[in-house]
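Of the protein chains in this complex, all but one are displayed in their positions.
Here is subunit A:
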Amino acid sequence: MRVRSSVFACFILIFEVLGVALFLRGFFPVPVKSSFSSKSRLSDLPAEPLAGSPPNSTRLPQPLFRRVVLMVVDALREDFVFGPSGGSHMPYTRYLVEKGSSHSFVAKARPPTVTMPRIKALTTGSIPGFIDVVMNLNSPALLEDNLIWQAKTAGKRIVFYGDDTWVRLFPKHFMEYDGTTSFFVSDYTEVDNNVTRHLDSTLKRDDWDVLVLHYLGLDHIGHISGPHSSLVRPKLLEMDDVLKKIHGSLVSKEAEGSLPYLLVLCGDHGMTETGSHGGSSEPEVNTALVLISPAFKRKAGMERPGEVEQVDLAPTLALGLGLPVPQNSVGRVIPGVLEERSMRDQLRFLHLNGHQLSCLLRDSTPDYQKEAGFEQFRVAEKAHGSWMKLYLEGNTSEVLTNMGKKVLKQYLEALAAMSSALSRQLGKYDMYSMIAGMVFVFQLLLVLLLAMPEALSSAAAVDLPVRSSLLSLPFYLLCLLLASVHVLVCTSAESSCYFCSLSWGLVFAAVAFSSAMFCILISMAMRRLPLGPTAHGKSPVRSSGGEWSLSELDVLLLAGTVGHTLSLAASSFVEEEHQTWYFLLNTLCLAVFQDVCRKYFREQKGSGDEEEHLLPSKDGHSSAHPKQEVVSEKWLALATPPFTLLCCRLLRSLNQTGVQWAHLPDVSHWLNSAEHKTVLSLLSALCLLLIYLLVQRRCSLVSKVALALGLLGVYSYRAAVGNVLFPWQRSGRAASKGTVEARFVYVFVLGILFSGTKDLLRSQIVTADAKLKSRGLWEIYGGLVLLVSLLFRAHNLPVLCCGLLIQTLMAQFIWKKLHYDAAQTTIMHYWFGQAFFYFQGNSNNIGTVDISVGFVGLESYIEAPAIFLTALSTYAGPLLWACHLVCYLSSERERSPVTVGHGCYCLALLRSVPAAAYVVLVTVLRYHLFIWSVFSPKLLYESMHLLLTAGVCLVFITMEQSPGSSKS
């Protein structure tokens, strides 16, 4: 079967996406869950241990607290409260921490340090799987056993104000609630006022038991201007005032004889030095946790707060309110909270917590009896029983106290051991699905590699021996073998496995596909074999020289691709991947510069007629071109690489990304500060103007007008949102959502895209006019640019503008004039695309994805457009460069009709090599310390990029259609 290169590449990419999806399903472990889907109930609680006689009673100790106020301050980093400046930022809190009856801790949040998984951790006590981050955009109701459900079931009345993630997670759980959306990040006053305005009336009333407040303002300030901005101090003072108000009201309501109150101040996660979060660095993970209650001892002075896990809060609150501990909680009760109670109660509380942990351990581990913690718990339970016997006998001696302390210690050790064993469980992988996915991806990659000589030949078509493979005996044998392996694995594995749970039809299709691929692979390899070593050598020969066919540029392109793939094995290189790309891009520009110099200076050295011959002007027209133009063209060509270098240097200082140097001040911070608003306005106006000038050249008149209006709309959208200023506008105007302006732009985007598509269709079907076709393509490109300029933050507009400028110059003076072939051009486009991905401020950390983009022009959260817009703006760099590649290559078709096919093939190869290598790397490094914080986010980025590239390749196919008709 003979298929064109582009179709072949696209086919391979689509199946690779499927393979990677299977791998991902196996890779992201399902969080530790109890096998029972029910929730803990009071009646299930174990009896109090008693040695000798049958368990006496299911007596529960009196709850510790009557009412609880949980005040969550989003991104409350530990040093905001406990740090050296804590005294001036939060004076009242600090007073309580130092002198009041309180306990303070540094609570360690687990990565991903993103709000929704953290709320889940706070309420369920479980450690949510990493995949929860992906679901963060669309949080469905929490079905797992959790504190809020338990409280509601026990008849507690809960009031909630704050981040509406809670409302979505716990629908119908709250007696009274008011949710504020967290997506308009630029707003940091209104979100908090919306919470505080309810406080006075609520605190006066007596009809609630649990009050939950979630303040978002601090997090938003962090996202806007970082933890050291001048906005942080007033915000923390405001939070301090709120805490003072609540505390004062609770103290005044305190009645003699009834149970005390508990006031909890905590953060869901911290923030980095740039104000973002999501990863696992110390400042992101360390949050403040302050528990205030008259039930605690008064403090004498400031002491260094102890460390606890964030999940420990859930069992503590549950036991404190007299509720069962949520079933999947892996936390352990904070011992300091209990220490004022009688020894009997303390032991009972620890026993309840231990029992819950041991049940969870039993449900989630097959050989739970070997766990040290489980054994310790059994021993402690026995000791507890004998202590109870002595206690009930009325013994009050010193011996009893000492024995009680010993049992307490045993319990605490057992809890710690069980908790850590459960946390370890999280690293369980579904290896079978992972390996199956990996095998798919690798087969496809090998087929892609083996087809290289054919795909890059002048015919640009690949001969796939499908029929002969399907009819051969090995194919059936292999099918049989793989099917039996599948049955064997699935019947023997104890743990659940996704690939086994698939329906038989799907599995059989996968098996048949895999064996067919294997047969094709073998027969293609056999075909290559006699050809010997000439089969390798990726870039086609350019120079006339025989054995040394690779130029320095080719060596660089190959070494860069391979080197980048290898560098992904080191966590630092993944974190700092932008450095790799900037470095490679710089070297590429220098290499191109050297090529340009060689071309033009060799001419200068050579004789006059040689110069005429080498210059790009066709011999027939050479007299028509004045000498002047040729000279200026030469200097422009010479200036292009240095100009590109300069642009890249400027762009790289626009957004600091990565981890190690992310805290350094960058230009975008400077631009976004309030006093430089005028500069930002001027800059974005200039950029929009330049974008217009660069894009309009090849558009039709209608599209030109639409583009101009659209770009004006972009500016007024930015002005409405409050990023930039109109000259006549006072800076104090209230910011709106800018929905009208954004929709105005969307209309023009759709208009331009429509007109481009119409041109394309007409050129394909009616006239076969190459000019019309390239105009149509360019208009689609222009529509994309307009959309991206709407989505990009104002300070990122220079990235877009520089990208367009570099594309124009390079296409004009470098790629065409130096006769780079399709493969080289594609690799360069890909490198530029990668570098621009990081120029716009992205990184391999989930935290840098700008989700607020999903709300441009929308009144509320709608899933499909939000995800589409977020993906588009995140991958704007690579996408625009790939689109430019399509435009450029199809305009080059007159020179060589197969360029589009070659380009598509190279793009597919460039994308699949790192993706396939990364899948293997992640499998090998699955027990690496940084697997969750560094490698898995990168895996998600890689798979998303693979998916997008498959989409771009589909566009390539449509461009390559009807190859005969458009030859002019």
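Here, contacts are C-beta pairs under 8 Å (C-beta built on N, C-alpha and C of every residue); 3 or more make two chains touch, one makes a residue touch a chain; residues count from 1.
In the analysis below, contacts and distances are computed from a predicted model.
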item: Among "Ribosome biogenesis protein BRX1 homolog", "Phosphatidylinositol glycan anchor biosynthesis, class F", "Origin recognition complex subunit 5 isoform X1" or "magnesium-protoporphyrin IX monomethyl ester (oxidative) cyclase", the UniProt name of the subunit that does not appear here; value: "Phosphatidylinositol glycan anchor biosynthesis, class F"
item: Given A:Leu645, A:Ala708 or A:Val955, the one touching the chain that is not displayed; value: A:Leu645
item: Contact residue for the chain not shown (choose from A:Met431, A:Leu590 or A:Ala770); value: A:Leu590
item: Chain not shown, touching residues in subunit A; value: 570-573, 575-576, 579, 582-583, 586-587, 590, 597-598, 601-602, 605, 645-646, 648-649, 652, 658, 660
